[in-house]
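Only a single protein chain was left out; the remaining protein chains are all shown in position.
Up next is chain A:
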Amino acid sequence: MSVPLPPIDELIACPRCDTLHQCRVLAETERAACARCGTLLITPRTRSFLHVVALSFTAMILMVAAVFFPFLGISSHGLSHESSVFEAAMAFSDGWLAPLSLAVLLAIVLLPVARFIALIYTLWPLANGRPALRHAAFAFRFAEELQPWSMAEIFVIGTGVALVKVAGLAEISFGPAFWAFCALIVVTVLKTAFMSKWTIWEAIGR
């Protein structure tokens, strides 16, 4: 029972089962999982902070393209209509459904962009070997906590389902924004895969 504990700043508590572990800096491809529940405590650091910063910049540029270029077009019986991502979010703006428009805009555009900015703010100085900026801890926690609410990838799948629904009704054309959005998903997945949360916290919390 009375095993002497290592210093408190060398300990890590599993967020899923509360088990204490002593942590050490791992080699680049090593990972550490909780001995009791198997949760990954330290993901391998496959790429540097600079890669994550570069991908966040790319994702932001793609998002700008996705919002301002035409997204999808439809034509039937000589009539045609084009829609942007912004208009898709504004689809609920009539009457009392309006707050839903804001929620959709937040989920597919604003929150993803806010997260990219927060990541760049956190990691840019670290990537250059400088100490973290003053609000880096807040920015990174903000980016992590908002992750479930940023739903760009779900929006893309939803678009696919919508297209199948109208496929028999009309002809569909894809605008540049559609492809920008698809590329954005790939970039976001890569960015998440390259990030090691624990390594970033260690770098911020020095």
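Convention: contacts are C-beta pairs under 8 Å (C-beta built on N, C-alpha and C of every residue); 3 or more make two chains touch, one makes a residue touch a chain; residues count from 1.
Methods note: contacts and distances are computed from a predicted model.
Trainee: Just go with whichever of "Paraquat-inducible membrane protein A", "FAD-dependent oxidoreductase", "Carbon-monoxide dehydrogenase medium subunit" or "Monosaccharide ABC transporter ATP-binding protein (CUT2 family)" UniProt uses as the name of the absent chain.
Mentor: Going by UniProt, the chain not displayed is called "Paraquat-inducible membrane protein A".
Trainee: For chain A, which residues touch the unseen chain?
Mentor: 1, 3, 5, 8-9, 11-20, 35-39, 41, 72, 74, 76-77, 79-81, 83-84, 87-92, 94, 96-97, 99-100, 103-104, 107-108, 137-138, 140-141, 144-145, 148-149, 151, 154-155, 157-159, 161-166, 168-170, 197-198, 201, 204-205
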